[in-house]
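Heads up, one of the protein chains got dropped from this complex, but the rest are sitting where they should.
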Amino acid sequence: MGARSLVLIAALAVGLVSFCFTGHPEAAWPLAQIDDYLLNILILAGINVILAVSLNIVNGHTGQFSLGHAGFMAVGAYGSAALTQLNGKACLASLSFLGSAAPLGLFVLSLLVGGLLAALAGLAVGLPSLRLKGDYLAIVTLGFGEIIRVMIQNTESLGGARGLAGIPNHTTLGWTWLVSLISIYCVGSLVNSTYGRGFLAVRDDEIAAEAMGINTTRYKVTAFVVGAFFAGLAGGLYAHFIGYVTPEGFSFLKSVDVVVMVILGGMGSTAGVTVAAIGLTFLNEALREAEQYRMVAFALLLIILMITRPQGLLGGLGGLARWLPGKGGKS
Amino acid sequence: MNELLQQLINGLSLGAVYALIALGYTMVYGVLRFINFAHGDVFMVGAFTGMYFGRWLKPLAAAWPEWLFASTVLLVSMLSCAILGIVLERLAYKPLRERPRLTVLITAIGVSLLLEYAGQLVFGAAPRGFPSLITSSSISGIEGLHASNIQVIVLVVTALLLWGLHLVVMRTRLGLAMRALSLNPTAARLMGVNTNVVISFTFGIGSALAAAGAIFYASLYQAIDPFMGVLPGMKAFVAAVLGGIGSLPGAMVGGLILGVVETLVVGYSQLLGIPPGYRDAVAFVILILILLFKPSGLFGKTMREKV
Partner (left out) sequence: MLELLNVTAGYGSITALHGVSLRVEKGTIVTLVGANGAGKSTTLRAISGLLPVREGKVLFEGKELTNKRPHQIVACGLAHVPEGRMIFSNLTVLENLQMGAYLRRDRAGIASDQEFVLETFPRLRERTWQQAGTLSGGEQQMLAIGRALMGRPRCLMLDEPSLGIAPLLVKTIFEKIVQVNRELGLTVLLVEQNAHLALEVSQFGYVLETGRILLSDRSEHLKTNPAVQAAYLGA
């Protein structure tokens, strides 16, 4: 992760932000000419990239196994929607000093609030899960995800089982990919920093890491909190893209979707996971007609992959990895 | 008071189902040290097998006594699931014996999804009615207390199955081998135990018990669908952990406790101030509490996390 890629990302980010501020497809960008359908898929792909990359901190780099990512996403989605939809008027009024940018300001604020709430939830999950690993951790995180869902379902002010509709459509392609790039960048630099070596140490040999004086507890909690924060951002973006959220949309199966992306991409490889998230989003769309067969095929793929190539379909593609921060492949 | 008794009856019959599923988790964990994520879906297949076979057999067995019809359906479903369990283990888990546990766990999730979605393809996504195997009737003793005959039968047959399991595990050669394998795999192999046979046997028995649980569950609630195994499966896992994973009596007691607690929380939701919608969260809250305060469970020895 040199200064070069930093500049690259900054440039991309500025470009994308300026794109989203123009807000209208008539802007002089070639991207603007793409049709709505493709645009929507690209946005979904971006959201999936955030989800996959953030789950990868926990499942890939730190070697834990979380099955509750949809829960964090739900917290972010509902948290941000609570600001823009439920209390939209009041919040806009207090942001009136921003003038015409107030709705956008509120959107950004709501994303951050959603992310922070999700991070808090991540802390709540991470702390009691410390003593657990492998299958136990998987079930506990799954349980936490379900508890979050049941809580939302039973909270009338959040719409209960019906969900929340009429969330303003603030999410644009630019915003989505800006956040994805930020998440890729953050995860990459976190894991590749001296500090971040600890994550890999925890994954490779927890006991040895402990013996070397690495505070494994802190790393595990950090992984959960950072992962949850970005999942929360993804949830907020998703809510403001689709316009409505229901508790059912964040069930265990949503978590499994993300887990599949991480596994196919190769656990611990940011590049692989990014590619897998984008690829699977497109594949899902292509197979929308054959929805039923799609999941059967995924399940089979998962099993065969584990038996023949447990490092993931894309894991170990070193050449690809070099193009993206986060050191894929070998790590 | 009567109401409490009523809730206990409801809770115990539900708990019996959890206990039957939990035994499969705990037995497989005992010999392979892994959580068979797909176990709840084997339960689902058991229910569908029972439904199709029951519908097919019903006209043929018109002259049979009801108990014979019901037990034939039960046995066929148990046998089919035993075979399914053994085949799944051979195909999906056996190639991964020496691999990291995470790999096996992911495979198990894959198997679980495969059964669910293949089930959806084959059986359809909509809930189906489960044929009644025994004409339901209400047994009412004390004023205001109702137990359906099905609830009573479920409890009695579960008790019989558990007794049978006890005999198999404690008195037979394979049962002894199973216990030996779970205590020390290397030593068991040195005694001449063919681990593959014992593992297949364990999967077979566990899956058969899950199928029995499924027939009971479907008879109690009458509707089945391809995703019906997800929640009972996870709850039964909680029951196994509550009892102490690896412990057979633990799984039984854990299942019963979980069934009763869940029913009571719903039955007394107003009193407790917990909305009945939290029913499905009860198990997970219990799970988190056990893992925090007594990870070895009620009957378990210390959780053995081999490094």
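Order of writing sets the labels: A and B. Residues in every chain begin at 1.
Convention: contacts are C-beta pairs under 8 Å (C-beta built on N, C-alpha and C of every residue); 3 or more make two chains touch, one makes a residue touch a chain.
Predicted, not measured: the structure shown is a model, and the values here were computed from it.
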item: Chains in view that touch the one left out, judged over the entire complex; value: B
item: Touching the absent chain when the full complex is considered, from B:M51, B:A118, B:L133 or B:V193; value: B:V193
item: Candidates B:L8, B:L176 or B:I274 - the one touching the absent chain; value: B:L176
item: Sites on subunit B contacted by the missing partner chain, in the whole complex; value: 173, 176-177, 179-180, 183-184, 186-195
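Rule of thumb we're sticking to: only the chains that are shown with their structure count from here on.
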item: Footprint of subunit A on subunit B - complex, ascending; value: 34-35, 37, 92, 95-96, 99-107, 109-114, 116-118, 120-121, 230, 234, 237-238, 241, 275, 277-278, 280-281, 283-285, 287-288, 291-292, 295, 305, 307
item: Touching residues (chain side subunit A, partner subunit B) in the complex; value: 63, 65, 67, 128, 131-136, 138-140, 142-144, 146-147, 150-151, 153-154, 207, 252, 256, 259, 263, 292-293, 295-296, 298-303, 306-307, 310
